[in-house]
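A single protein chain has been omitted; all remaining protein chains appear in their positions.
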Amino acid sequence: MGTGEARGGETRSVAAGWLGRSSLVLAVLTLHAVAFAVAWLLDATTWYAVFALASAAALGYVASDGPFGAAAAALGAVLLVAVGLPLATFVARQEPSVVAEKALDPEVHRMLYLTVYAPLLAALVTLVFGTPLAYLLSRGFAGDSLVQSLVDLPLVVPHSVAGLLILFGFGQGAAFEFLPVLGTVPGMVLALTFVSAPFAVNVVREGFDAVDRRLEYAARIHGASRWETFRRVDLPLVKRAMLTGGVMAWARSVSEFGAVAVVAYNVEFFYPVAGETVTGQHAPVFIFNTYTSGSLPESSAVGFILLTMSVAIFLLVRWVAGDTSVGVGS
Amino acid sequence: MGTGEARGGETRSVAAGWLGRSSLVLAVLTLHAVAFAVAWLLDATTWYAVFALASAAALGYVASDGPFGAAAAALGAVLLVAVGLPLATFVARQEPSVVAEKALDPEVHRMLYLTVYAPLLAALVTLVFGTPLAYLLSRGFAGDSLVQSLVDLPLVVPHSVAGLLILFGFGQGAAFEFLPVLGTVPGMVLALTFVSAPFAVNVVREGFDAVDRRLEYAARIHGASRWETFRRVDLPLVKRAMLTGGVMAWARSVSEFGAVAVVAYNVEFFYPVAGETVTGQHAPVFIFNTYTSGSLPESSAVGFILLTMSVAIFLLVRWVAGDTSVGVGS
Amino acid sequence: MSLHAEIRARFTAPGAEPFVVDAALDADAGETLVVLGPSGSGKTLLLEAVAGFHSCEGRVAVDGRDVSDLPPEARNFGFVFQDYALFPHMTVAENVRFGERYLDDGAEVDARSLLDSLGVADLADRYPPTLSGGERQRVALARSLAVAPDAFLLDEPLSALDAPTRAALRGDLADTLADRTAVYVTHDRTTARALADRVAVMHDGQVVQHGTPDDVFERPASPFVARFTGSNVVAFDAADAGRGSDPVAIRPEHVALVAPGRGDVEGVVERAVREDAAFRVTVALDGPVGAVADGSGRDGDALAADRTLDAFAVDPPAPGDRVGVALPEERLARFDE
Amino acid sequence: MSLHAEIRARFTAPGAEPFVVDAALDADAGETLVVLGPSGSGKTLLLEAVAGFHSCEGRVAVDGRDVSDLPPEARNFGFVFQDYALFPHMTVAENVRFGERYLDDGAEVDARSLLDSLGVADLADRYPPTLSGGERQRVALARSLAVAPDAFLLDEPLSALDAPTRAALRGDLADTLADRTAVYVTHDRTTARALADRVAVMHDGQVVQHGTPDDVFERPASPFVARFTGSNVVAFDAADAGRGSDPVAIRPEHVALVAPGRGDVEGVVERAVREDAAFRVTVALDGPVGAVADGSGRDGDALAADRTLDAFAVDPPAPGDRVGVALPEERLARFDE
Partner (left out) sequence: TGSGGSADGNNSGQQGTDGGSDADSTTGSAATTESGGSTASDETTGGSGSNELTVFHAGSLAPPFEAAETQFEAEFGAQVAREAKGSVGSTKKITEEGRRASVLGVSDFRLLRDMLLPDYGDWYSVFATNAMTITYTENSTGADEVGPDNWWEVLGRDDVTFAHSDPAVDPNGYRSVMTMKLGAMAFEGETLYDESTADALVEKARIPSGTETELLAQLQTGKLDYAWQYQSAGATRDVQTIDLQPAVDLSQATQQYADHYAQAEVETESGTFTGAPIAYGLTVPSVAPNPELGAQWLEFMLTEPGEQILKDAGFEPVQPAVVPEGAQDAVPERVMENAEARSSLGPLEL
């Protein structure tokens, strides 16, 4: 009924339960880790890439019996290699002692806090204001393609230009004079919202596109106003899309250097751990500075910590989301 | 039937045809342009922002009768203002003569060519390899959330770090030694793919999530193999999502500075207009250079040209897509 | 609460001729109006327009009060969708309780007992996507019953149910609808006759007959209605004096099979099929007498007669038997035009 | 092509007890096997498992050849989905032609004439989302007929159609299925008796009776089957000597209404309702005789008798009349256990 849901759930003749699955995953992971380690030590990561493609194809073949699975997995693995190989190389280059040292550095903690917090604000702002916009765009109105283009436009604005645009557009000498923009959390959030909003809006709009209008009729006829219909029917049905969009906006914000370096190089923010307002830097800026004033191993250790934290957050979010979206999909 | 399509099409008592619609759009656009111009000249863009919110609310109220429409439009307009006001200010600051001069500069043409072309390649690569991946992620497999996290990880990699990862991950001394990465189109495309793939994969995955599994059953039982089912049923149904994902990946790539500045600051590419291989720069790099060695008006004129071209491309893509997706949605 | 609706709307879709609905419905307070009509005649679109889902011309009046300008939620109708339209993200119980909070009197919805009365109590915690067709339909019915609206709009609410369940629910539904106004779309003539206070027959977006069940079934206004409601339509040869050449209608259960030579006309049994309780004998008539084309796109010259088995002295007639057919004059329906 | 299927599968969903299908079906070459069963008895799941959509234990054999390991597309079945599953991005004609390119013999599909034979020729260029329910169903049927498979699996293929269209299509379908193997799920007893060479009755995921239509309808294997196929189930009081206290079944059309005092039992007419062609008289029986619980969850002590109208000398009995009821011994069906 409009949710792309297959009926008839899972039937597994051989009960490959959760345990079976996760031990399989573990085995595959270990195999890949070992293969990569060997390739790395032999200085032949190309061979690892080849191995990864082949193993993906094999797994695809076995898992969903046949050449289609193999081909899909192999093609997908090309992208995974393109993305994963640099990351794996990056991880392999880490010097554990430097990582450990940086992980204990309170300045790094402050940076991590800011890097989670400001993008989170930006993602929330984006979702709060972007979801109604996505809804309207999905339902269509006169001139919607112009608005859609306006929404998409920040995507193509070069990042440092984006920072300038925020500086020119807001705060003293521009709109909303009372709003301090330079070096403040609001300015940073504005910049992050500017660069990340299009992603969230687009994903959520796709979500609304997939909602069956008849469900809205059904809600209305049972007494729900448009707002209640939106709240109880449309919103829950795009929950997953909002989550994806929100995560993408958050992650996009975490990685933003250009705009932040112009608008909020040093940011004053309230740091609950210290219980006071401190000055800190967004992760990309911090990492860049560590690189400039320190060394590559140091800065990449910080980058590594950032990535680790992000993976943890991703897994957490999907886990929580998977738990709550029971019955609707997944 | 799984496509979120309302039956019963449009019924309009007052035939507000295409002409009526577009003249309404034109009227609203003109009104806003005038309002912004006045606010700009009076140095009171804040008032324009207020006006924009109010007019959005009013339009929302009228268009979909009632407070819900007004509230949705007003909330959405907040984001539009946050995004649009800096852009409008930016446009208002342009010096027409500089823009004209830059628009005629052959070096700018070369830059525009590269800026359309390399991101297009990246978007294609992303779609070709990302779509099977998105399909597999949507259908689920053991360990899919790990793979999903891997796909998402580039999102949080600070942009300049991303460039370093590509540099260290590929090319001489790393995997695929035969592949020249530095300063080449393949290197640039690799970097752009790295930073933009997650967006496309996520959007397309959401698209696959919305496809009714029963339609796959229907295709299979009528004789289509898995591949044929994918090609004739799944793919057409995610066409719109692929388009959105592709456009987002393309646009994201257009704006990338950090990674490109590391991997492909100066790029050698074949320039059909000249009929030879030339060296040029990606738009964000070019704009940065114009700024460091020239002036702000010059570089923002180049930025303005880039934005104008992008809007044209967006509108074109949506127009073409709107034309072909007839009957499925829209 | 009486319901009066006049709807004029035009629907367009890619590849389609515009479909025009131009129809009026009337149901007095407490009445059940059954809407009959071939597939594609616009029953669903009409119901949706009455509910307020499509902007259209015309007016919808409840107890004489014009509600055309009210949004669907303010019209206080119940609606059972032909394709259910259950909320996939809510459990069955949540679906049924959906409208609870919008009830004027703050009443509570007893989802369990409602589901129980429809025989699906054990589905309360399920999500719709894995329900069977008939289960979904009953949940949709329960959801609509829960809000106890002024008027029900029901689009084939029992079509996916097996016969015993349908029969039982039809009885329950008759009780529920007894003192409510309802517009009930169905293809099932049994349901129609069992529930209808009035019947409207639709064809091509228009209501072609609107009257009591007896009116519609026994005195069809046109050959189309006659055929559609199951009557035989017969046109005697003009040469056959005394009868007139206008077509007439007669219901199969009024056609008597008699010994050859003793009826009004005669013919050869073509088929004799058990149709659930009844036994349908189809007779190919001789000579100049023929059934007429009726606009349903099908014509022929065979006549159907329905009998229960023991109505036949010994064995029912078998294909090939020659029989006489009596068409009692008092059972013949003539058309106005 | 004969079809033999044994299916054992377990389905789970949030909030649901696992549903177990454990059933076997048999259809000889050219036979139509009708699957009857209450809503939620697992008919759809069984059909889907046979088609190969769910991995399960058991085996599916076509002409004795095991196809259990073949993917759906290699099984060469046709399937009409209960909820149609039309491709929303293709026109109706494209939907119908979907399977064309996978036909072994490179045959071409004549979509127009197929659609025409189903009465929906003018929909060829439409997209499914705006079709009416019955239109969708016919398109789904056409799509499946187009590939002319070895065996058809039909899940309520006519349920959304109005009676005349259904009757006409049922005839056409009977011709089409005459020389093909088909498994046909339906709730419609008329369709069942008209089409079935064999009948399988499902209950709770299991086939509880599998036999010829006469077997199943006249000689139900259990009170459940009897009730479900429309028979009365009666248990006489053990004290009433000579009859035994086991419940027996009798079809309503075999129950004779006689003058009070002249039947086997008697009672008071409860309801007398016109059911399309027939007239159903429900009699509340007196005294110690009662209908038994039959596992359908409903019990009572009323008996139904079906008559066509003119079977009654004068007027049909009215509620409140006292009548005698004759239960001809030769029409009584006794259960094995």
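First chain written, first letter: the chains are A, B, C and D, and each begins at residue 1.
Just so we're on the same page, contacts are C-beta pairs under 8 Å (C-beta built on N, C-alpha and C of every residue); 3 or more make two chains touch, one makes a residue touch a chain.
Predicted model only: the values in this text are computed from it and were never measured.
Engineer: Of the listed residues A:80, A:142 or A:261, which contacts the missing chain in the full complex?
Structural biologist: Considering all chains, including the one not shown, the answer is A:261.
Engineer: Sort through A:81, A:174 or A:210 and give me the one touching the missing partner chain.
Structural biologist: Touches the omitted chain: A:174.
Engineer: Which residue from B:40, B:61, B:141 or B:265 sits in contact with the chain not drawn here?
Structural biologist: Missing-chain contact among the listed residues: B:265.
Engineer: Taking the full complex into account, find the residue in A:98, A:111 or A:164 that is in contact with the omitted chain.
Structural biologist: A:164
Engineer: What is the set of chain B residues that contact the non-displayed chain in the whole complex?
Structural biologist: Spelled out for chain B, the touching residues are 164, 167-168, 171-174, 180-183, 261-262, 265-266, 268, 279, 288-289, 291-297.
Engineer: Extract the touching residues of chain A with respect to the undisplayed chain.
Structural biologist: 43, 93, 160, 163-164, 167-168, 171-174, 181-183, 261-262, 264-266, 285, 288-289, 291-297
What we mean here is this: only the chains that are shown with their structure count from here on.
Engineer: Where the CA atoms of chain B average out and where those of chain C average out, how many Å apart are those spots?
Structural biologist: 52
Engineer: Indicate the residues of chain B shared as contacts by at least two other chains.
Structural biologist: Each of 2-3, 5-9, 66, 212, 214, 217, 225-226, 327 in chain B touches at least two other chains.
Engineer: Of all residues in chain D, which are in touch with two or more distinct other chains?
Structural biologist: Expected reply: 11, 13-15, 44, 48, 53, 71, 83, 91, 127, 130.
Engineer: For the complex, give me every residue of chain C touching chain D.
Structural biologist: Answer in residue numbers: 11, 13-17, 36-40, 43-44, 82-83, 91, 119-120, 122-127, 130, 132-135, 137-138, 156, 159-166, 168, 187-190, 193-194, 227-228, 230, 252-254, 256, 273-280, 296-298, 306-311.
Engineer: Would you mind writing out the residues of chain A in touch with chain C in their complex?
Structural biologist: Going by the criterion above, the answer is residues 1-3, 5-9, 212, 214-215, 217-226, 228, 232-233, 236-237, 239, 327-328.
Engineer: Quick check: in the complex, which residue numbers of chain D touch chain B?
Structural biologist: Its residues touching chain B are 48, 51-53, 71-73, 75-79, 81, 83-89, 91, 98-99, 101-103, 127-130, 143-144, 147.
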